[in-house]
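These notes concern the structure reproduced below.
Not every chain of the complex is shown here; the ones you see sit where they belong.
Per-chain residue numbering starts at 1, and chain names A and B are given in the order in which the chains are listed.
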Amino acid sequence: MIVVMKPGATGAQIANVTARIEQWGCRAHISEGQEHTIIGVIGNGRPLDREQLERMSGVARTVPILRPFKLASRDFHPQSTVVKIDGISVGGKQLVVMAGPCAVENREQLLEAARAVKEAGTHVLRGGAFKPRTSPYSFQGLGEEGLRILAEARKETGLPIVTEVMEPQMVPLVMMYADILQIGARNMQNYALLHAVGEAQRPVLLKRGMMSTVEELLMAAEYILSHGNERIILCERGIRTFEQYTRNTLDISAVPLLKQLSHLPVIVDPSHGTGKWELVEPLSRAAVAAGADGLLIEVHPHPEEALSDGAQSLKPSRFAQLMEGLRPVAEAVGRTL
Amino acid sequence: MIVVMKPGATGAQIANVTARIEQWGCRAHISEGQEHTIIGVIGNGRPLDREQLERMSGVARTVPILRPFKLASRDFHPQSTVVKIDGISVGGKQLVVMAGPCAVENREQLLEAARAVKEAGTHVLRGGAFKPRTSPYSFQGLGEEGLRILAEARKETGLPIVTEVMEPQMVPLVMMYADILQIGARNMQNYALLHAVGEAQRPVLLKRGMMSTVEELLMAAEYILSHGNERIILCERGIRTFEQYTRNTLDISAVPLLKQLSHLPVIVDPSHGTGKWELVEPLSRAAVAAGADGLLIEVHPHPEEALSDGAQSLKPSRFAQLMEGLRPVAEAVGRTL
């Protein structure tokens, strides 16, 4: 960390800051500029508290030098992590596509969707049993009944299941049915939940919050990693901006950026990322071309009857086309589908 | 709701949409424009599913007419709600100031802060026992020990306590100590938690998420109201924008807007809203001048030693000045402090 003193800071103020730094077991390195004195803090590996220094008199501001994440960082762990789930590897040469309806609505709908996505070459079945909805009057999911239907689909198709868990105390229940625990965008900073899945022995799909920075996403991963769970898949799903023609702005540049900063695999959700089914196919191609390790796509057998997010769901026939068109793009960037 | 058909939509497509609308027990009202046919949906009072209609063929888009919140809406409940807490009324002529440290750090710190804010004329003591922190390596709060210290401060000063609850299963514990349950910005859409405090018989301070629209804040209030708890205080605390000189952008216009749209009282947190103690006083005045029913302010006896958010905390002497300067502003807009 660097401490920038105000112009005209006194010797006593500089000495106080130095003393505080040394009290933390760090060394202070003073450098006098034309207008400002700058104090470099040479650390002992422990995180430092910028805010305390910022309140000391004579201090103009502080500037962090180290990234605040460690376990999630590629500097710390140069080799890419490959998350293994029941015979599937996320983060290897092979792309992994997770598809299915936004919400499990009933047995017929889910089984029809599961068969369709299986036939189109999907690797994992998605479907929500517990749904976070902005309105208390919207469909909130089937709950445990939804989980049982997912388990039946897995039995029939052999596809592993990814489904969302919304509360810490629900983790044991959801783990009975799910191969991958999904943390939704609204819960990316639900620390009690991150703690709970950090202690679970199950891969986690961690979605970026719609107004979270890349750094905050990696800090959320750091919470899970620091509780002992290393099987994390990051998911870019669009951020909130001023643009209104799309539901969110899918931040494709986050894909290569996350791959540089972190060793964790990264997938993309173009369905939530755009909110429009017409944009799902071109954005799926873009994500793969940018280096994503996989995709999370909403497919519904009858989108015009979906109980949630119908406007962004693909019909099975369109999804099959998407998979077909994706194959040459994957090959063009040295991946397989 | 209005359904806008695409230019050249066929009679069969229009008939299908009409049929779906009538199937929901609503009436369809068709109006043929030069380029588009528009179908008005005359409802039966139940919420409608825009996304289903948006996926029907021939439909260009849908436009909602009604606001999605009801119980929180002033149309539905024209009289302003006054939340009563232990002799204090939030939403009346008298402004309510809640002040104290970001986090309870130890007994001495909290009692010193409590005495100082009491002396300066504060009505409620704030202090966090459970702290949501971006980094797993930051101080996470004292937990139940913090709650016990808060209880001691209440006993000594007589000030009611507002403190954050972060998990549904913690609600019973926090209720044993807190007069007001605070839902933090990161948990504004933690629906399990909204459900839990909705069933609690305790006033709730609901902070706007840093990524949330005014409508989403009112929908979060709607969750709590729909579970039977009507004692809700809304809190504007800054939203995330591109501006970097302040930690967040405090949306003062949300104050009169929320007062127009809703009957619930509205307070403002200028400490988190700006992240800089120098801006807390002018923004406190601005909030009151704009019609806020109160303020939530961070005060720390020794901000340069604070374990969290020191850069935005006021010293007791500055806070006393702020209260002094606030009084004439309150009077200028017909309020008392």
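Methods note: contacts are C-beta pairs under 8 Å (C-beta built on N, C-alpha and C of every residue); 3 or more make two chains touch, one makes a residue touch a chain.
This one's a predicted model, so the numbers in the text were calculated from it and none came from an experiment.
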Copy count for the complete homomeric assembly [2 present here]: 4
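One rule holds for everything that comes next: only the chains that are shown with their structure count from here on.
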Gap in Å, rounded to a whole number, between the CA centres of subunit B and subunit A: 26
Touching residues on subunit B, where the partner in the complex is subunit A: 46-47, 49-57, 68, 132-138, 166-169, 186-187, 189-192, 209-211, 216, 219, 222-223, 226, 240, 277, 303-311, 313
